[in-house]
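A single protein chain has been omitted from the complex, and every remaining protein chain is retained in its original position.
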Amino acid sequence: MTTFHVKGATLPDGTRRDFFVENGVFVDSASNATVLDADGLQALPGLVDLHTHLREPGFEQSETVLTGSRAAASGGFTAVFAMANTSPVSDTAGVVEQVKALGDAHGYVTVRPIGAVTVGLEGQRLSEIGAMAQSRAQVRVFSDDGKCVSDALLMRRALEYVKTFGGVIAQHSQEPRLTEGAQMNEGALSGELGLAGWPAVAEEAIIARDVLLAQHVGARLHVCHVSTAGSVDVIRWAKARGIDVTAEVTPHHLLLTEQLASGYDSRFKVNPPLRRDDDVQALREALADGTIDIVATDHAPHPLEAKECAWDEAAFGMVGLESALSVVQAAVVDTGLLSFADVARVLSGAPARIGLLDGYGAPFTVGAPANFTLYDPAARSVFGVEHLHGKSVNSPYLGRELPGRVVATVHGGVATVLEGLLVEELARG
Amino acid sequence: MKHLLSTKDLSRDEAVQILDLAEDMAQAGTREVKKLPALRGRTVVNLFFEDSTRTKISFEAAAKRLSADVINFTAKGSSVSKGESLKDTAQTLAAIGADGVVIRHHSSGAPRVLAQSGWIDAGVVNAGDGTHEHPTQGLLDAFTMRKRLHGDASRGRALDGVTVTIVGDILHSRVARSNVWLLETLGAEVTLVAPATLLPVGVDTWPVAVGYDLDAAVAAKPDVLMMLRIQSERMNAAFFPTAREYSRQWGFDDERLARLPAASLVMHPGPMNRGLEISSGAADSARSTIIEQVANGVSIRMAVLYLLLAGGAA
Partner (left out) sequence: MTARSVLQQDDITRALTRISHEILESSRGASDLVLLGIPTRGVILAERIAATLNGIEAGSAVAGSLDVTMYRDDLAKNPTRVSAPTQIPDGGIDGKTVVLVDDVLYSGRTIRAALDAINDIGRPKAVRLAVLVDRGHRELPIRADFVGKNLPSSADERINVRLTEIDGADEVTIE
């Protein structure tokens, strides 16, 4: 473990000062420290992604815990929550403990597994939520992401049951019958392209039902990847009524629109689909006014062959860990909606709080774990495969100019990125 | 023109040029020797991922009449995993030396993916992709209308002011889409008639009038009434209750035929469900262009293949 003296960084609150790291925590001062010149750089608390697909076990051709961790670190993340749609599904203590152990062993980021709500993500029976909560993985977030817990009774029971363990259900809101065979946002463009439409109401109806269920049973609900203006309205209404709901938006839903589908390039095929410009604007405003609590990547790696085909044969999803901060800057910082203090909140403090992850409550204060990233918002570059550090290259941003560059990432006092490059041999203490 | 993927991409001049070329091709078809040497030495591959004997035969006849070598490749039932098959097949065809690929695919946009992929450097003709487009069908329909309405004075003309009503499953019809964009480009006035379940969301942004009532559409005396094939399995997905109810409301029967002006054309892209969306009386009447549509299909496809494949680099 290295001792650091970070010089001249701009902290999220806008103040400019030096800070020091020793033995994995922030300290007042340190001698013989490695100096990181942060002149002109924005210091942010280590980013926390509440929604990552690490694919291991089962889909190691797309991503592994190691490669996904490296992708995360290169994007400024120090913690990721790994979704449960692995194979075998993360629905038992054994699988979630394995995922956590792999994350700990690699050390690039903290890996917190998410447990499946139902056995095999099949929406029939509750999985062993208690066993996963009490395992060494200490699972607190449960989700069938990729699939919706569409059965209203099962959803009610899940919301109630996780209360027992202080957990939260993260719902993938997608009414299955309304989205059978769906390929892209339903509207004039889907009609023209002849791609089966994915109506906004399929998302909004589930969110409306779930917030009412959460209110009824007094449980906590987290809504994954909100994508429509109507969903924002429902969540805003629920929060005004005091319902304990939090919501996330992905970077791509803050920047990209359905128009990108018109060339049938399946890099732009994602679940939920890219929506209209009006939706993008509503999501940005909702993030700015707090209706949407966090940004989460929904990093979804797929091998080339899953995308090199006709649109309706291609897999849903895009990688997003490496580009998240840049896309957030382009979508909501450079447009004046969010400050970097807000970015620190939506990409670190709030997701850690929702996921009950310790150590992110008071960043940069003496004694707190040294998780941070140094970011150069003035940099600009054309995003290319060289920016990707996971196994897969299904990024929708390839060839697009994006602002910002992660210069350094420190996870628990260990540098994972230095001078913009991934550290190959982590200096563990 | 390098590819023909969609009628939406065609300008009015390009569309009229294809129709005029098809006139010349049709003329050649009346001669003793129907073959033209224009594509001698060129290889055209009919790449069909979906069954369609009629379209395949039409393209095959067109390519052969232009003296091209034709290879038929039916990928249906191949054990190759879905995603790989298009890419692998394209690379195989490139290695064989295909100059043109006529592709029919169950996925909307597959021809565009093929054209843009870099897997193969051949002219691509969309012969029907999913529920997206079927541009040569749109062109042959326009050709058929122009020929019936303008006769020998067709050359150089578009379809300005011609009223066309298209009836049936607009939502799933690639024929309807190709016709809507092309007819709009050629100056025709298009009305779509269907149950609301079979109209796409956002149809209000299309350059068409929309109605639900076939009797009202017939009473409006359109120059052309085009019936689309209805697939009876749609009723299982709750698009309409029963075939009988569909037929009663949106089927073009003898009684409606009697109310249609004598000069109006009755069209159908085939294959027909006689007794469901169209009665035999209507299909076989003098107003029906259904057989002409098939013949004109060869001329249109010859024109398209010629335009895409005959010329070299500028």
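Assorted remarks:
In order of appearance the chains are A and B, and numbering begins at 1 in each one.
Methods note: a contact is a pair of C-beta atoms (placed from the backbone, for glycine too) under 8 Å apart; a residue touches a chain by one contact, two chains touch by 3 or more.
Source: prediction; values computed, not measured.
The chain not shown here makes contact, within the complete complex, with B. Of B:R54, B:R155, B:R244 or B:R259, it is B:R155 that touches the chain left out of the display. Across the entire complex, the residue among B:F49, B:F252 or B:Y306 in touch with the chain not shown is B:Y306. In the full complex, chain B contacts the hidden chain through residues 1, 17, 20-21, 23-24, 27-28, 31-33, 35-38, 41, 66, 155, 306-307, 310-314.
As a working rule, only the chains that are shown with their structure count from here on.
The residues of chain A lying in touch with chain B in their complex are 183, 186-197, 199, 263-266, 305-306, 308-314. Considering their complex, residues 8, 81-87, 105, 107-110, 112-113, 116-117, 129-133, 171, 174, 177, 200-203, 205-206 of chain B touch chain A.
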